[in-house]
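Have a look at this one before I ask anything.
Every protein chain except one is present and positioned as in the full complex.
Chains here go by letter, A, B and C, matching the order in which they are written, and residues are numbered from 1 within each.
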Amino acid sequence: MPEELWKTAITNVEPGKIRVRGYNITDIMEKLSYAETVYLILKGELPSKAEAELMNAILVSSIDHSATPPSVLGARTVISGGNSLNAAVAGGVLVIGDTHGGAIENSARIMQQWAKKDDDVNNIAEELVTWLKENKKRMPGFGHRLHKVDPRTAKLFEIAQRNGYKGKHIDLCKAIEKTLEQKLGKKLPINVDGAIAAVISDMGFDWRLGKAFFIISRVPGLVAHAYEEMTREKPMRKLGPLPFTYDGPPDREI
Amino acid sequence: MPEELWKTAITNVEPGKIRVRGYNITDIMEKLSYAETVYLILKGELPSKAEAELMNAILVSSIDHSATPPSVLGARTVISGGNSLNAAVAGGVLVIGDTHGGAIENSARIMQQWAKKDDDVNNIAEELVTWLKENKKRMPGFGHRLHKVDPRTAKLFEIAQRNGYKGKHIDLCKAIEKTLEQKLGKKLPINVDGAIAAVISDMGFDWRLGKAFFIISRVPGLVAHAYEEMTREKPMRKLGPLPFTYDGPPDREI
Amino acid sequence: MPEELWKTAITNVEPGKIRVRGYNITDIMEKLSYAETVYLILKGELPSKAEAELMNAILVSSIDHSATPPSVLGARTVISGGNSLNAAVAGGVLVIGDTHGGAIENSARIMQQWAKKDDDVNNIAEELVTWLKENKKRMPGFGHRLHKVDPRTAKLFEIAQRNGYKGKHIDLCKAIEKTLEQKLGKKLPINVDGAIAAVISDMGFDWRLGKAFFIISRVPGLVAHAYEEMTREKPMRKLGPLPFTYDGPPDREI
Partner (left out) sequence: MPEELWKTAITNVEPGKIRVRGYNITDIMEKLSYAETVYLILKGELPSKAEAELMNAILVSSIDHSATPPSVLGARTVISGGNSLNAAVAGGVLVIGDTHGGAIENSARIMQQWAKKDDDVNNIAEELVTWLKENKKRMPGFGHRLHKVDPRTAKLFEIAQRNGYKGKHIDLCKAIEKTLEQKLGKKLPINVDGAIAAVISDMGFDWRLGKAFFIISRVPGLVAHAYEEMTREKPMRKLGPLPFTYDGPPDREI
């Protein structure tokens, strides 16, 4: 039974009025880009020009990566089983976990924790990489299965630089890349997840929102795949899994 | 603000007391099988001995069908992306739609509608198959991709017969099988979904509950696959999709 | 076993290269807004300036509507049960069905079907409203529980008009509003869903993509609510449901 009112700080709705974080929705429709509105609703405040450009580039960067990611398989499989578009998107988003799309969150968490140290980013990077090595951990957001150099990383940092957007997390991120190469003897370039993690950390976003940037960016890609599956493929097709064999108990009797 | 109380007829809980459809949970734990309890919670009343045996056989029959069904792919993919067991089961259940696991519901719907006719089941079957042919529709619950004869169908009907469990829907189901062969000239034997559809219809279940029998039965199978994926496979493995190629627009410039 | 390659027309990925609908991702990050990119990935082609502005306004318009929509309840409940951010978004998107967020799809479907008639929009609207009345159907996308006049509708049509963006579906939509008032004697103003349905229909989007515009727009709102629940509320709080009472069978014995 409701004893007291709970509170929400996001949107205020009255008959004929909708205000997101205090701003009138019709003003936002007129004056802000969708990327700026996403920034506003998540952060509570309007972005600067640099932040708006970066947020736009972040959301564009991860919109799709072809049909191989498991979230695409998830969304297409839900359609293939004979379900609705929203169920397919939900199925795709469900797949976005710690090992797929989770690198932004994990990378941001580590960078936010270590950037708090009152020290030069090169020293912090050195300490961090040593710690990772000793604990046999990988640094999330560095290296990529397919892309030797992730083209999205360079573009994101270029937009930051052109706008004079700087911060300790971006610097730390670059220092980690350099230190990883020195200490491990192999190049593990910053991938798009690591770059996004650094940028949103400098924007002041809590690392616990890390997956959100990937999810928001990728949902239109999932929609495109779900719709393609719906309109170009037969239901219940062999979408996977790959061939397999059985290694359980042999035939037997009760 | 709650103006009036809404109502639920399923379970009554007070401190120290839990009553499902009126029965004390500790009595049910002691005296009923889980299959009987499933019948009770869905139907509102206790099953007869025949209904209890049939419900048990139904739930057992569809518990798993190896790694090929799309719902298994859904559940495994969610684990592969680095998510929890409940998310994986949800992902699998999401896939169970009109073209995968939907045959029970659709078959029961058709049989319940046509069985209302005040006529002999053979005549009804004849009319129904003619109607299906004219409208170029398939009868759901008949024929199987893999099994020429579905062994679960025979067993389910054998249990019904041994218990003297009869009804118009089971009779109609068998009449449809016979008529399909006569009219189409090829055998489309009743598969497990069709058999379940007939049995639950004779039990008096609404066809809109059709998918429920498949879902309830299959959830432990989905759990087994999710757990196997979690404990035997590497995250983000190539679970699918099958190889594909690109046929969209060629490279171009903005 | 893969006998032949299946095809996807969305994104082409090679080492170091990602091309969405043929365009290089780094060019898109530099030159397109996120709203334009959403248009591109769903439509396959770049939007005109008017279409870009409209798509932006559409995505902004539905980003959030406070804590009452059932999809918000869905997302918050998943967090409240102790789950991850992606599971919460999936839980929210799952709720977006025929009766919540489905009006765009249903309204677009009807308008696309009727706009095919080779007739004046006023005549079509007259015929359509007569048909709705005779069949006791409501026209989806008209009227709103809370907003007597939906402020987002006026803004969307204003942006269309300012850009000289016209089309038979927008005209038909306005004609339906006028005809509904004449024939039913009460005002049922076009709501934001109806307006979006008209605009995307004039853009040439298949009505089956209708829910997508709502889903894509709303996901950041769901994220904001999930994050607020995660950071401001206790787990397992009484998020709902409203008080209820029991009207099932009385206590009884097996």
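Brief remarks follow.
Throughout what follows, a residue touches a chain if its C-beta (ideal position, glycine included) is under 8 Å from a C-beta of that chain, and two chains touch if they have at least 3 such contacts.
No experiment lies behind these values; they were computed from the predicted model shown.
Contacts of the undisplayed chain with visible chains (whole complex): A, B, C. One of C:G22, C:G91 or C:G141 touches the chain omitted from the figure, and that residue is C:G91.
Checked against the full complex, the one of C:A67, C:L128 or C:L156 touching the unshown chain is C:A67.
Residues of subunit A that touch the chain left out of the display are 2, 5-12, 19, 21-24, 27-28, 31-32, 44, 46, 83-84, 86-87, 90, 94, 241-254. Although one chain is not drawn, its touching partners on subunit C can still be listed: residues 2, 66-68, 70-74, 76-78, 80-83, 87, 90-91, 94-102, 235-236, 238-242, 244, 246. In the full complex, the hidden chain is touched by subunit B at residues 1-2, 6-13, 15-18, 20, 24-26, 28-30, 32-35, 37-38, 41-42, 56-57, 59-61, 63-68, 84-87, 89-91, 93-94, 96-97, 101, 146-149, 151-152, 154-156, 159, 206, 208-209, 211-212, 215-216, 219-221, 223-225, 227-228, 230-233, 237-238, 243.
Operating definition for what follows: only the chains that are shown with their structure count from here on.
Of all chains, the one whose Cα centroid sits at the greatest distance from that of subunit B is A. Of all chains shown, the one whose average CA position lies nearest the global CA mean is C. Subunit B and subunit C have CA centres that are 31 Å apart. Separating the CA-averaged centres of subunit A and subunit B is a span of 37 Å.
Within subunit A, residues 2, 66-68, 87, 90-91, 94, 96-97, 101, 238 each touch two or more of the remaining chains.
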